[in-house]
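Missing here is one protein chain; the remaining ones are kept as they sit in the complex.
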């Protein structure tokens, strides 16, 4: 993610002001600004490393959001905040709502609306990072109901990151690797999540580390 | 629909060219340009009344389309054709795909994307007519699986027509009235449809009449 | 429901013991034995009318149950209790789980498993009453998402009651009639339910009255 980091660093230097990083997503990101949330932890990490004068972190997560919702609220909730960097984390509800409401997102439209969001952000010279949807169920033997779709939609996101020159934070891959080591009983939840989807404290820590490395560390 | 008619008539007079009417929708509209389709029948009716020099009818229906699809293809498939009038007929798949793919449309997003389409058309001075989704099943005792949602989404469309100053062709209401008279055995299909959804010849005739009255007749 | 009442009365006389009435259903019935529940209210009504020496009421409701679940647990939860009368109230989850889990019940299998339950009860000389599923949403204009299916599955239940000589408590019809009078604002919930499905206090009272009339009153 060197490109992204240099980019962010250079923004900070030129602008002589804090680089504003906005996290755009669903309920996971909404909880991210809570006391134990991953965005709060990222802020703490920046303080620990004396980087807090350089960065300002903003949460823009709303529970239940799918790619359509992000698209509809991006003017008011993202562009109006003038961010330098936007981290998009969406996809869990696009897949999950198929079974729980019958209103999930078709793969082709997931891609097209996601693309439209990226284009609009890049047109404003905003650096964009994409995140793959982590889990709906932490079993490691590909037997969680939505595993097939999460893998498929993650593939779409990886392609978008590659073809549209975005940063990629591949949480789907990261979570599975972690669980393969730390979930020997093949549990549905309780490793990085409280309820198969939302992050427990370890999960928030884990995500904060992965995000820090992608966004702020100079490796 | 007097307002609409006068409007269309006045366009024709001012422009000294054919008024271009585009039908924007799903598989029902795609079939509408076939030999027995409702758009073909409308063309025949215009000829019969010596109105064919004044109007040009275009079909822009694609099977499986939901409101999201119309939104995504409106630049290329509608605005690029410079229509004077657009008749939107969408909603069946937004409701139906909940059960058949898990990718139906949430009511709030149905409204917001529909609104966005109307706004974009009206910004180009295009006169817009809205159509309510006719049927998924012709039983008249409210026992077709999607009746609740079709009624709800039709309500959203009626509100949009009223608040956004669009014409309304209330096929949901028209089809039910027709079936209450002509479907005494409470059949699922075979009255105005072949398969609960797509129009048989009588259905195409029925729709053509309703559309003609709304779009072209001077009552 | 005269037949049912005489039947129940005659059981009481012959047996010289309390007639045991068991309520077999889902979460609505599970809540029925709570402090404000409809079964508790029925017990109170029996006391008020000095009928409590004649009847014993038992609840056998489990949240989330569909017709398949009733079928699987009828030996242990119903037959083992030796009831004289069983009131079956099922169907809401058979319809609702289509949208919320993708595991609703096909209409043909709803009928066949329901039939199998009735047959097994009648083979033990148990008098059976069937209840239609009341509501998933209290709007009165047929615009609740599951209205079509609730009407369809209620039709199946009415047919079963008629062809298999069971009592019928037509709550679907009763609830709609009540809402047409008492829900002028077309609200989704708050009239007889707390949340579109589960009974509020008025709802429990209403159901207790309907059940009392069907099961115990000598009209």
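A, B and C are the chain letters, set down in written order, and residue numbers restart from 1 in every chain.
One rule holds for everything that comes next: a contact is a pair of C-beta atoms (placed from the backbone, for glycine too) under 8 Å apart; a residue touches a chain by one contact, two chains touch by 3 or more.
Computed from a predicted model, the values in this text were never measured in an experiment.
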Which residue of A:37, A:102 or A:133 touches the chain not shown here: A:102
Touching residue (missing chain; options B:99, B:150 or B:166): B:99
Selected residue (touches chain absent from view) among C:56, C:69 or C:188: C:69
Contacting the left-out chain in the complete assembly, out of C:25, C:83, C:104 or C:137: C:104
In chain C, positions touching the absent partner: 68-69, 72, 97-99, 101-106, 109, 112-113
Positions on chain B contacted by the hidden chain, ascending: 98-102
Touch list for chain A against the chain that is not drawn: 98-99, 102, 137, 141-149, 151-152, 155
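To be clear about the criterion, only the chains that are shown with their structure count from here on.
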Interface residue identity across copies chain A, chain B - same or different by half: same
CA centroid of chain A to CA centroid of chain C, Å: 47
Shared interface positions of chain C, touching two or more other chains: 98-99, 102
